[in-house]
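Beneath this line is the structure, given in structure tokens, with notes to follow.
With one protein chain withheld, the remaining protein chains of the complex are depicted in position.
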Amino acid sequence: MSAESPEALLRVRDLRVHFPTPDGLVRSVDGLSFDVRPGEILGVVGESGSGKSMAGKAILGLHEQARTTGEIWYGDQQLVGAADEELRRLRGAKIAMIFQDPLSSLHPYFTIGAQLSEAYRVHRRTGAKAARARAVEMLSRVGIPAAARAYGAYPHEFSGGMRQRAMIAMALICDPGLLIADEPTTALDVTVQAQILQLIRDLSEESGSAVVLITHDLGVVAETCDRVVVMYAGRCIEQAPVAGLFERPMTPYTWGLLGSIPRLDATLGRLEPITGQPPSLIDLPAGCSFAPRCGFASRVPDHRCTTELPEPLVAGAPDHLARCHLPVEDRQHIWHTQIAPAL
Amino acid sequence: MIRHIAHRLLGALGVLLVVSVVTFAIFQLLPRVTKVDMAFYYTGRNTSAAQAAAVAERFGFDQPIWTQYWTWLSGIFTGRELGDGVSTVHCAAPCLGWSFRQNRSVTEMLVQAFPVTASIVLGAAVLWLAGGVATGVLAAARRGSLFDRGSTVISLLGVSIPEFFSGMLVIYALTAGPGWLRWYSGGINYVPFTDDPLRWAANLLPVWICLAFLIAAVYTRWTRAAMLETMSEDFITTATAKGLRRRTVVGRHGLRAVVPSVVTLAGLDLGALLGGVIIVESLFSFPGLGRLAYDGITTKDLPVIMGTTLFAAVLIVVANVVVDACYAILDPRVRHVS
């Protein structure tokens, strides 16, 4: 979707993740393209069923039942269709991943320390002692007090926040260039969420690792990310630097998302939610997948919204791409006169 | 931890008391068994009605049932003097009764038969655990493969073919079958381990295979199902995302998660089987607990039936306690909560 950026750390091009089911082919991700630049925090935001988590797992080749096509380039290495062993060497070493629920994502019967050391030893040929020292170092780096003691603890002895810290320590133990964080704070309380997001930001800055932060929460994106990809029905519908997205969002879907969120700093009379339901991933509508729910589709002549898939085009700013048939000027006008004042 | 186990042991003692009451009651309160019949069952000889009545009185069968129970129960701890009107025998503690048919104490018979059953069950357990769990893990790891489907068919056969059928085939093939298979032309007989370990193992091998094949089938299916469930857990995704080799993910992270449930199953099975494997023992004519119980039943030797029943019940209770303790050791979450 983005213009060619040769310096990108990760390039995803026309990624498709399809699951054959008895009811038909579920197109979880259907033509997704984006870049991750070195050191940046890229937010991937969308509602359930948008394909954001599926895309994250596809990067590491974690889908067993899926048909994955397209291109995922990490440097000059193409990951779609790569040999198992090639992917395995990459996982944890170059690209690491953390998940939504740290309790179920850690093995309940192994100590935190054993799980960290194992992640280190599988990629670095070191002895148990060196791995242990590294694990303790990582535990204290993510802010776990008494790291040497925490090494011998089991996951259930930790609080939710501490578990997610341990997951982060485990993910970063081999200094990967990219961390994929799949809803890392959704299961946590808001005060703990703030700590974990801060930690991810600090560590990314410190180590220069890029982060793909998958979330449903536009607030988390605004406070944590540099750039953002908005997903809808398996595709990127809009992508922009964070400031650009929140200053002038360029698709009716993003407007709808913003209008749906209750505000902490203002008392709104009534929310302006998106009407209807997301489309079925088995039977995606022709044209723009958002068109059936879009209040502006009727303004585009010749039913183009329901017949022709809009291409991602530059909208407003050079780094801001959006898929929408409405003329850019019209969208700017609508945003400034109708949408923004109501928020 | 120790508290936890002490707690469980106390509970087990209570269960044992109930078991002893029930065991006693079942055989004493059987309908249509009159006091005279009791005496008959007890002595097992061709007694006249008058003699039987005399025996009944001597044994206290005319006493209230609770007095009888107490005499029986205290005999387990202190021993008893028993007589049939002709002679008196001393049944030393722990006295589970006296078989007048064989003129031996039931305890002695149990002590003699237990090593036979233990040899059969423990040896077979090694086979069924190793075979069943390994097959289950591999089948789950290669779900849908030829191996998976093959193992499903074989374990289905294992579950559905009764052991008296497969056992008879084995006995026939090995003792009277074609020459190249007739490895046991002298018959399959139990040899105590202390007499000759090699012949002990050689003679037990067909028994082990026969019993293990049946039970391994259950373990294969159980392990496969548990592994498939485990492999869809989040921590398995984490293990894969760490870059672990597939065999480490399956063999370490996956298998470790199903170990507690397999141990639970195995512990309860062992407890139940150590009390006697009636069919297999009878089939191979191995003088174990199962055979003892079977003979007791066919000859209406009531003290033997009660003794073997109580002993089997004790083993099951003990197995439950052991399984609980194992679970606490294997699952750190239980360990810390208790």
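Brief remarks follow.
Note that the chains are named A and B in the order they appear, and that numbering of residues resets to 1 at the start of each chain.
By definition in this document, contacts are C-beta pairs under 8 Å (C-beta built on N, C-alpha and C of every residue); 3 or more make two chains touch, one makes a residue touch a chain.
Basically, contacts and distances are computed from a predicted model.
Chosen from "Oligopeptide/dipeptide ABC transporter ATP-binding protein", "Acyl-CoA dehydrogenase", "aminomethyltransferase" or "MoxR-like ATPase", the protein name that UniProt gives for the omitted chain reads "Oligopeptide/dipeptide ABC transporter ATP-binding protein". Summary of contacts with the chain left out: across A:S28, A:Q100, A:Q115 or A:Q193, the touching residue is A:Q193.
Within the complete assembly, A:L268 is the residue of A:A148, A:L268, A:I282 or A:V314 that touches the hidden chain.
Across A:T21, A:Q77, A:S260 or A:Q338, the single residue that touches the chain missing here is A:S260. Of the candidate positions A:R13, A:R201 or A:R304, contact with the hidden chain is made by A:R201. Residues 47-48, 159-162, 189-195, 197-198, 201, 216-224, 242-243, 246-247, 256-265, 267-268, 270-275, 277 of chain A touch the missing chain (whole complex, contact as defined above).
Please note the rule applied: only the chains that are shown with their structure count from here on.
Annotation: 56 Å between the Cα-based centres of chain A and chain B.
Residues 233-235, 237-246, 248, 253, 256-257, 330-333, 336 of chain B are the ones touching chain A in the complex. On the side of chain A, the complex with chain B involves touching residues 57, 60, 62, 84, 88-93, 96-97, 99, 101, 104-110, 118-119, 122-123, 154, 156-157, 167, 170.
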